[in-house]
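Sharing a structure here in structure tokens format.
All protein chains but one are shown at their positions in the complex.
Labels A, B and C are assigned to the chains in the order they are written; within every chain, residues are numbered from 1.
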Amino acid sequence: MSGDSQLRLGVLGVGRIGSMHVDLIANRTEGGTVTGVFDVHAAGARAVAERFGVTAFDSAEALIASDDVDAVAICTSTDTHVDLIVAAAEAGKAIFCEKPISLDLAEVDRGLAAVEAAGVPLHIGFNRRFDPGHRAVRDAVADGTVGDLRQIAITSRDPAPPPIGYIERSGGIFCDMTIHDFDMARYVAGSEVTEVFAKGWISVDQAIGDAGDYDTVTAMLTHENGVVTTIDNCRQSSYGYDQRVEAFGSSGAAISENHRDHYALTLTAEGGRSALVPNFFLERYIPSYVNQWNEFITAVTSGAPTPISGADGRAPLVMGLAAGRSVAEGRPVATTEID
Amino acid sequence: MSGDSQLRLGVLGVGRIGSMHVDLIANRTEGGTVTGVFDVHAAGARAVAERFGVTAFDSAEALIASDDVDAVAICTSTDTHVDLIVAAAEAGKAIFCEKPISLDLAEVDRGLAAVEAAGVPLHIGFNRRFDPGHRAVRDAVADGTVGDLRQIAITSRDPAPPPIGYIERSGGIFCDMTIHDFDMARYVAGSEVTEVFAKGWISVDQAIGDAGDYDTVTAMLTHENGVVTTIDNCRQSSYGYDQRVEAFGSSGAAISENHRDHYALTLTAEGGRSALVPNFFLERYIPSYVNQWNEFITAVTSGAPTPISGADGRAPLVMGLAAGRSVAEGRPVATTEID
Amino acid sequence: MSGDSQLRLGVLGVGRIGSMHVDLIANRTEGGTVTGVFDVHAAGARAVAERFGVTAFDSAEALIASDDVDAVAICTSTDTHVDLIVAAAEAGKAIFCEKPISLDLAEVDRGLAAVEAAGVPLHIGFNRRFDPGHRAVRDAVADGTVGDLRQIAITSRDPAPPPIGYIERSGGIFCDMTIHDFDMARYVAGSEVTEVFAKGWISVDQAIGDAGDYDTVTAMLTHENGVVTTIDNCRQSSYGYDQRVEAFGSSGAAISENHRDHYALTLTAEGGRSALVPNFFLERYIPSYVNQWNEFITAVTSGAPTPISGADGRAPLVMGLAAGRSVAEGRPVATTEID
Partner (left out) sequence: MSGDSQLRLGVLGVGRIGSMHVDLIANRTEGGTVTGVFDVHAAGARAVAERFGVTAFDSAEALIASDDVDAVAICTSTDTHVDLIVAAAEAGKAIFCEKPISLDLAEVDRGLAAVEAAGVPLHIGFNRRFDPGHRAVRDAVADGTVGDLRQIAITSRDPAPPPIGYIERSGGIFCDMTIHDFDMARYVAGSEVTEVFAKGWISVDQAIGDAGDYDTVTAMLTHENGVVTTIDNCRQSSYGYDQRVEAFGSSGAAISENHRDHYALTLTAEGGRSALVPNFFLERYIPSYVNQWNEFITAVTSGAPTPISGADGRAPLVMGLAAGRSVAEGRPVATTEID
């Protein structure tokens, strides 16, 4: 990377998530700056480039090769991640890659091999680990506050399902949505998952079922250390983006509760009324994204390991594939069956 | 008192509060038993006596004189308190007296003098001191958790005003209702009040104003130790019996929040819905009454001072009289002006 | 039953639970009265009888046969329940029986057959259905507030394990402790459970494992209507008796939260501090027991069906047996495999 004191980032893919990252790096983080963007939709890339005063590159290759780019943020569609990881690794650039790395384990392994060969930093964007509330739960496990961990419960519900077109290319709910919770389970437990039992069904929109996916899933995970995790997911929640994590152990419990749009309570003869849960990730998780960028930038510039490794990105995919098989076959599936 | 291991109580006045006390002593407390009751409404006394299997006495004098009575609980109308205190003191009986002792300071002093002369225990029934939440606030002050105390805020609102007939004989809202909060201020602050500034007005029912009283009051108290307390009172609250106490100091704050009828939360597209605040003292303060009886009984049987002394019963009356004068004259009134 | 306006109850078994019931019927409910008790520990029965002024019978048979007993409450050890149910049914008495009916399905069926033959009312004591918070969750499902139900989550943790002697005779955690949650799942979902997948392990005390039981379990239930329920149980919780129920559907969620010993919050430079969760069922569920008695008494005296039928008592036992087999065989078990 350059001798410049700022880590210079090039952002590949500036759709909803990618342009959010550009904004956050430019305005909300310390130590990083965006120097260029690329998107297959050239007009979108130009608009973002103009708004933030950065270069719109003509190709991903040109951005990756640029001397003004120390690190690349891969925010393109999932099927392009591994090629871009390989290219960036070969160019010696630090890499931030959105989840999932790929929907194909062999492809994931190809990407991770290239990263290892090049010795470049790689971080997978499981942003929820950086949420202060969820992190407080993990910390209460890690620092012994909850004692010997026994059970974890994760609830994660989106406000509304994505378009069917998105569903069709998503790899299925387990690899697209539950993958965040699979990561959270490993993060909180500090232990790998050995078995997955899952139920998946349609309760929101039959079109999702017609696309071969589920919109509602419940999963039960067994960790190597004996801890059992339950996960409740749904693609639709009337009251907002339900995001909760709890851990229970021999000395206590830690519970990361939902936020609210505000904290005013109205009391009348009908009882109490309070605000909605924040609608979606932009309303709920901006601080987690900001923290993630700051920790990624600090790690890369200081030479420390990135917070979330390639192996951390791979394990939840194995769990997602195991979950899919569990539903299909109606039985618990060992992760070793997948891997 | 008798050599019996149970403190034998005679209850004078078995209306709503008195019969509650009979029930609590009989069924919910340790170390005490009710042996007799008296009420000017003889039928009411007989009904209570029959229900609890105790003696209905023909007169207060007979109850007080009975060898089966170690202590009397005075739950009659306020204007009879002092005569009964004097009679019980002269009979050498321990005394539990509902608040207020009297609406007349000279009468209070006559009662307290009789108690002092007789050397009997006297306790004034400011039950809220025994509520676990409010007590936790006081304890956080007393044990140094909040540091040097600076400000206290007390909110106390009844669900609905009492009948006008009650209002007319009540001595006014400051001596009838706010008196609980005046006591709470002294209890939490651990310091006497030197000045009262109050506003009283009608916002609930003009008939209360026609009876010469206020139904809504706000008061600001200055304590000897410099702490300032605010009190918000109202005779009507649509959402239940609003009972909150908070203390703020150099190291922190302690806040006793309202309870709810239950703790289920419903979340829909309209936001959160929760339960009402418990309706009134029977729903909110039974544990405080039970604790009060247990502590009174323990004090009397062990010879320790009662939790709330005659002087503790007198001070809030002074504050109530000062508050009334403050509203009438539109100025802060020193408690020394009353006393 | 007698023409008397009070339902006269005889209580069989006056250990911890039975004597609590005597107290509640005598002092906290309307329409019922205790006329007699029996216990194999005669001294214990006599003490309770004396305290509450009721008859201590010499045998269960004598109590059941007494003309002063309209209904019997069976609070004895589980292995005696069915014989007593049969005897009471044959005597034409209404029956309240603590859970579980029996640990043996054939025995359960023998008891239910006797009840059906006699046409007497039978109620099984799953008291948690009468908790106002949990009931608010069920009501939010039943009245459509949460819309089409999708997922249920139940958390239930005891403060500390019972003695090993109790564990040994308990039938195992699924039939002794989780059975409450199995009942709650049916109650909230309004739908039978068709499949159980469970994990059970030791994380509290190896002696429980040596006794052939688990102390910590997580279960996942599939209901006939497609709803999936997760249950987290543990025999030990440092912070009190963790009792939570939540339901999620197309229009919202309803969440019954833990209570606290009180509702004072302390804020200092170390953050907020709040009170413990109530320690155990005596601190948490007295209102549910009171409501249960009132509803049982009303049902029996009015001739309406009891709130919790014999079939309601049988179904959770099937689930408990399925859960045990699921852990043993490491696979989901259909309830039809048991039944």
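Keep in mind that, in the parts below, a residue touches a chain if its C-beta (ideal position, glycine included) is under 8 Å from a C-beta of that chain, and two chains touch if they have at least 3 such contacts.
Quick caveat: nothing in here was measured; it's all calculated off a predicted structure.
For the chain missing from the display, the contacting residue among B:103, B:193, B:208 or B:234 is B:234, taking the whole complex into account. Across the entire complex, the residue among B:142, B:220, B:286 or B:338 in touch with the chain not shown is B:220. Within the complete assembly, residues 147-148, 150-151, 153, 155, 157, 197, 199, 201, 203-204, 216, 218, 220, 222, 226, 228, 230, 232, 234, 236-239, 242, 248, 250-253, 330-332 of chain B touch the chain that is not shown.
Residue-level contact of chain A with the missing chain is found at 23, 26-27, 53, 131-134, 136-137, 140, 145-146, 251-259, 261-269, 275. Touching the omitted chain from chain C are residues 238-240, 260, 267-277.
Please note the rule applied: only the chains that are shown with their structure count from here on.
Fewest steps needed to get from chain A to chain C, stepping only to touching chains, is 1. Between chain B and chain C the centroid-to-centroid distance comes to 39 Å (mean Cα coordinates, whole Å). In this assembly, the C-alpha centroid of chain A lies 57 Å from the C-alpha centroid of chain B.
Among the residues of chain C, those in touch with two or more other chains are 251-253.
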